[in-house]
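See structure below.
Only one protein chain is missing; all other protein chains are in place.
Here is chain A:
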Amino acid sequence: MAPCSSWSNLPRELIDRIFRRPMDSKDLARCTLVCTNWRNIIVDIWGKKLSLLRPAFKNPSRRILREYEKFQMDPPKGCKARLVESLFHWGAIMIGPQNSLYAGGVFLLNIHFSKKYPFEPPEITFQTKVYHPNIGQDGCLCLERSWCAAMSISNIIRVIYALFSNPDHEDPLDFEIAHIYRTQRIRYEQKARTWTKKYATARQNSAIDWSQFLMDHKILEPQE
């Protein structure tokens, strides 16, 4: 049999074959008791799926509530958030930062918290179409790498604002846009402005009524 250290390099199917059948979490948990090497290999390969090897997380609703209160008291400039269905689902609105390609644009976001928050990042998606190398075509943001439990939604919003002004083309989500950003900057800028004018308008469909916020930011005219 191959030495333990090289096991982690083997494909999952092969390990299943070695053990003669697909393994469920109970079998895996039993294998972890054999020795430290086995435990490390199993945690490496199946760790995320194997709830038996991890303690249950506390209910995050208290932390989310704290964060929501903090957000309402001191929101990032040009941004507002409201609860949609529950504490675990927020809706947010952002005004594109001045002196950027997205200036004056109105961007709607959906924020979903998992039961493992804050040890897992929230799922943030743009409802508004955005032409940006760090935002996926489906509007999703990748936070896995930069996330840590001490971060908050306010931090993330500030990071998004920073990305609007200075895209990170070294670590993109949309490689095509990143390539255009690197090679044809003028074309990228034109397209970003066009998309902002076309999609990031004040008259977007939303589950939340943002009209008051938009009036405060002089984007919507007060209705007579």
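In the analysis below, a contact is a pair of C-beta atoms (placed from the backbone, for glycine too) under 8 Å apart; a residue touches a chain by one contact, two chains touch by 3 or more; residues count from 1.
We take it that contacts and distances are computed from a predicted model.
The listed choices are "Lysosomal dipeptide transporter MFSD1", "RING-type E3 ubiquitin transferase", "DNA replication complex GINS protein SLD5" or "GPI transamidase component PIG-T"; the UniProt protein name belonging to the chain that is not shown reads "RING-type E3 ubiquitin transferase". As for the chain not pictured, it touches chain A at residues 26, 29-30, 32-33, 52, 54-58, 62-63, 66-67, 70, 118-119, 148-150, 152.
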